[in-house]
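Sharing a structure here in structure tokens format.
Just one protein chain is left out here, and the rest sit where they should.
After this line comes subunit A, so read on.
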Amino acid sequence: MYSILTRPWPAFLLRKTAELLLALAALTVITFAIVHLIPGDAARVVAGVDASPEQVEATRVRLGLDQPLLAQFWNYLAGLFTGDLGTSYRTGQPVADVIAARLPFTASIALFGIAVTLVVSLALGLAVAGLTRGNRNPWLDSAFGWTTGIVLALPVYVIGAVLIVVFAVNWRVLPAAGADSMASYVLPTVAIASGPIASMSRLVRREAAVVLEQDYMRTARGWRISTFRQFAKHAVPNLLASTLTLSGLILAGMIGGAIIIESVFAWPGLGRAVVESIIDRDYPLTRGVVLTVGAVAVALNIAIDIVLALVDPRTLRAGKALA
């Protein structure tokens, strides 16, 4: 047993599993505690403004909010272990059902976003690195830096609003809101991907500039290997570790940061659900969504670590992935 744990992969996976469990435990406690920090009486909000004191108290008992906090936490934990995230105070629907209905919208926008981010930023970063190699085209280097800097400085809701005004309201070529068709994905995807494209293309450009100056790249150019092959076979693999690490973080951020984009585009995902649930004091739904988003983010980061370890086994021994 001891010898298995001293081998790199089992030890690595064990460490990652422990990290996952710890993060989930912390998430569970935090998500339970955090909703109780929201001011206002959930029983009052759920019972309705015009509810009598008796109706408010009956609601409190029905929701279990009359029980001590520890007892409520125990019930919450017991539910989690049986896969029960609870029932929405507001609609009476199982929280798991609400999440199941909403998660695909958030996940799809995040996955589209990360795909666009990877494709565009790799192409853009490599192109700029190639075109500015050896201090050529300094204007391009400068324009790239300024443009990505400005995009990074713009809040995502501003980008979203500008896209809506231009493409939906003025040109009327894309829907302003909703999730009724494939066209509905375009503007939210562009909005959610614009910042990450700016940051990742800067990273790719910087890493690629270093790679392009390496001896093996000079040799490849000396052998008259086509530019596409030079980049595809030699440059891109060397950019993979940092790009993957950043993309994992970006993807987790996109899922967590969907709140704003979903509000701007009336996108029916988890971000909007959590905002509505906080306003409605729908504790089980708030907890369920935050726990789910947190768990997905943790799982994504660990998955990226595993992929990095596969790509670059040195990270196994380093104790953690390159970041």
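In this section, contacts are C-beta pairs under 8 Å (C-beta built on N, C-alpha and C of every residue); 3 or more make two chains touch, one makes a residue touch a chain; residues count from 1.
Everything that follows uses one rule, which is that contacts and distances are computed from a predicted model.
J.: Not counting the visible chains, the remaining one has a UniProt entry; which protein name from "Sarcosine oxidase subunit delta", "Peptide/nickel transport system substrate-binding protein", "siroheme decarboxylase" or "Nitric oxide reductase activation protein NorD" does it give?
T.: For the chain missing from the view, the UniProt record says "Peptide/nickel transport system substrate-binding protein".
J.: Which one, A:T91, A:S142 or A:T227, makes contact with the chain that was left out?
T.: Considering the complete complex, A:T91 is the one touching the chain left out.
J.: One chain isn't shown here. Among A:G86, A:G113, A:G130 or A:P175, which residue touches it?
T.: Reading the full complex, the residue touching the unseen chain is A:P175.
J.: So which of A:A183, A:A232 or A:A303 would be touching the chain we can't see?
T.: Residue touching the chain left out of view: A:A183.
J.: So that we can see where the missing chain sits, which residues of subunit A does it touch?
T.: So the residues of subunit A touching the unseen chain are 38-41, 44-45, 47-51, 53, 55-56, 58, 90-93, 98, 101-102, 105, 164, 167-169, 171-183, 186, 263-266, 268-269, 272-273, 276, 279-281.
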